[in-house]
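What follows is an incomplete set of chains from the complex, kept in their original frame.
Note that the chains are named A and B in the order they appear, and that numbering of residues resets to 1 at the start of each chain.
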Amino acid sequence: MKTVVLVYSGGLDTSVCIPMMREDYGFEKVVTVTIDLGQPAEDIEEAAQRARAMNTEHYTVDAKDEFACDFVFASLKANGDYEGYPLSTAIGRPLISLKAVEIAKKLKADAFCHGCTGKGNDQFRIEFIMRTLMPGAEIIAPMREKNLTRVEEIEYAKRKGIPITVSLDKIWSIDENMWGRSIEGGRLEEPGFAPPEEIYKWTADPRKAPDEPQEVEIGFDGGVPVSVDGQNMKPVELIGHMNKLAGKHGVGRIDMMEDRLLGLKVRENYECPAAVALLTAHRALETFVCTRDELAFKAMVDRKWGEMAYAGLWLDPLKEDLEAFIGKIQERVTGTVRMRFFKGSTIVTGRKSDFAIYSESLASFDTKEFDQRDSLGIVKTHGMQQKFYHRLRVEGRE
Amino acid sequence: MKTVVLVYSGGLDTSVCIPMMREDYGFEKVVTVTIDLGQPAEDIEEAAQRARAMNTEHYTVDAKDEFACDFVFASLKANGDYEGYPLSTAIGRPLISLKAVEIAKKLKADAFCHGCTGKGNDQFRIEFIMRTLMPGAEIIAPMREKNLTRVEEIEYAKRKGIPITVSLDKIWSIDENMWGRSIEGGRLEEPGFAPPEEIYKWTADPRKAPDEPQEVEIGFDGGVPVSVDGQNMKPVELIGHMNKLAGKHGVGRIDMMEDRLLGLKVRENYECPAAVALLTAHRALETFVCTRDELAFKAMVDRKWGEMAYAGLWLDPLKEDLEAFIGKIQERVTGTVRMRFFKGSTIVTGRKSDFAIYSESLASFDTKEFDQRDSLGIVKTHGMQQKFYHRLRVEGRE
């Protein structure tokens, strides 16, 4: 039986794919797959109901733990960032695709279908995994191929009796997983348009946030957060807790310009309280336990990791190499960081670690061992070649 | 007449150097030089009075314009930062030293004297310029050579009748120029000690800052700020204005770990409202007018520039090379950035530029020219080598 696995969100774009797969592409069996990465439970439930209404073989996969441990925390260790964007949707796509592949392999499916357009980043992230792990399977992207307008899609949905309630004036295009929300579209595309309050769902308006700052202490072990204010938490729980805590204080709104994979520069808005808070804490702990040279080099490693994660190259060998580097450092990223949330801002107010390159005993060791006069030779030779250079310039001039 | 030029702040350390130069080092003429980089006018006046009282030949040099244009703005173009510290004291030292050298050359002085200890960064910054531009002159650093305690210094000052009023319980060590204040010492050295409100002078406590956000629009021309809210300002005036505006909203407090030149990791606190605001705006404008590749590469160039500026290598040929790169980009860093200050935070809410890689006309050009189906080949070849790699691994395993 000719089978297609459809990555299914329950929305309009992927719902119209169902009759299309049957009628236009001739698949006898349409399998719908919805992956739970921490988006709202209603969305997941709604997707399942619609799929059932349309008679697909439907799978809901709870990948929250895997996402938190192997994707979100991998990103945290790399201070996961692309041009100021704390990678969230970007790192969710590969897992969605991996789960779809697992099911497709089990069902010996012939093809995949997804709802990405031909302009964005997600087609790259989704298809890279599919093409890599099931190179023989066909991949169908109807939105990219058919170039339908929203109006045409809605009409098609009506004709096919698709049980979907959409309005023509849907303004924002939103994607969401536990590590963040991305909001695009409408007037947000204008770089000079200040984002309206209504686009935010997880964060308080800083003006209406509590008038008292809140201090919180994050405990890290081996580069990943394990406790909040002394209380141990599992990854999914901890991330959820931080989203609430930081969000309450208006922390986590990001408004930026971003360079998409195809080379288009666009304006993007993100809302990611836990990500902003935990990334700030993680970086602060690294500056405490790493040497200067490690910090400088890891900045380059992290940047490269971020570029690859943004591109969705999750199975890239270079990514594995970089993670070997990153992982070696994380062995020492253990300790606690105290932060203060207040009216939209996050400030680090203290750090503690047994692995700190700094410590009082070392500082006093330094005092004993270090005779200030020893600096003389260091200062004299500081910039020695630069002095030669200058002498040449001066002599050349004269 | 054996002459020494003393870099003079008017404080205890440099005041005790005056009799020392005469009595211990045998200089017949002691010249004191105080450079105005925008520190408090009282400090500069006090230094002049003390110098007069101690019968030195005193020079006060107003270098504010030169500092703003050639040092602060050079740093801004490079997004001047070292491990999170917006370089301020670090870029002031070379100019102080350059001015001291100018005077020393005019007076045909034999030696320099400065008050830096043997543990910090400033000895490197000050002496590099002196050794480079007057390689024949002796350099004397009594604090480094004599290792005096504060108590011993005060006693020495009393014995010598130095007109100075110091208390033994001076807690914080502070340095200040128009681009920022640095506050060190006392319990601030403990990485887990939250900085007390009293160390701040330019910034409001965010809790007590205005309850209404303030929007401000910075105009840039060729990488440097030229106007605020549409009103043109000269560099020194603009920086002063931004210090007040951003400071009023509690913007500009930095609490961090920092790796000193000698390799010691220390805790540092900075207060630099204008620097935080203008650096944020400058970066935002660069993300608007630069290509993705330029942004990624300039991040490396800026980092290197910051390391060299932190080290005080102001005459380094590599610094000149990097500035040629940076300067080429700045030609296009022209436009305006709108920011919002509120309770300690700075957010960019809009950008405009004729040089934006983004623009509505380009976006629509893109729509016309770009057929979504063209993406297919791009997506197919995305990560092509990575797919090969994976195939090898799989085939190897089987």
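Following the convention adopted for this analysis, a residue touches a chain if its C-beta (ideal position, glycine included) is under 8 Å from a C-beta of that chain, and two chains touch if they have at least 3 such contacts.
Keep in mind that this is a model prediction, so the values were computed, not measured.
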item	value
Subunit number of the complete homomer, 2 shown here	4
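Here is the rule we use: only the chains that are shown with their structure count from here on.
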item	value
Chain centre separation (chain A, chain B; CA means) in Å	32
Chain A contact footprint on chain B (complex, rising order)	83-84, 117-119, 123-124, 127-128, 131-133, 135, 143-145, 147, 189-195, 206-207, 211-213, 253, 255-257, 259, 262-267, 284, 287-288, 291-292, 295-296, 299-300, 303, 307, 311-313, 315-317, 338, 342-345, 347-352, 356-358, 360, 363, 366, 370-376, 378-380, 382-383, 386-387, 389-391
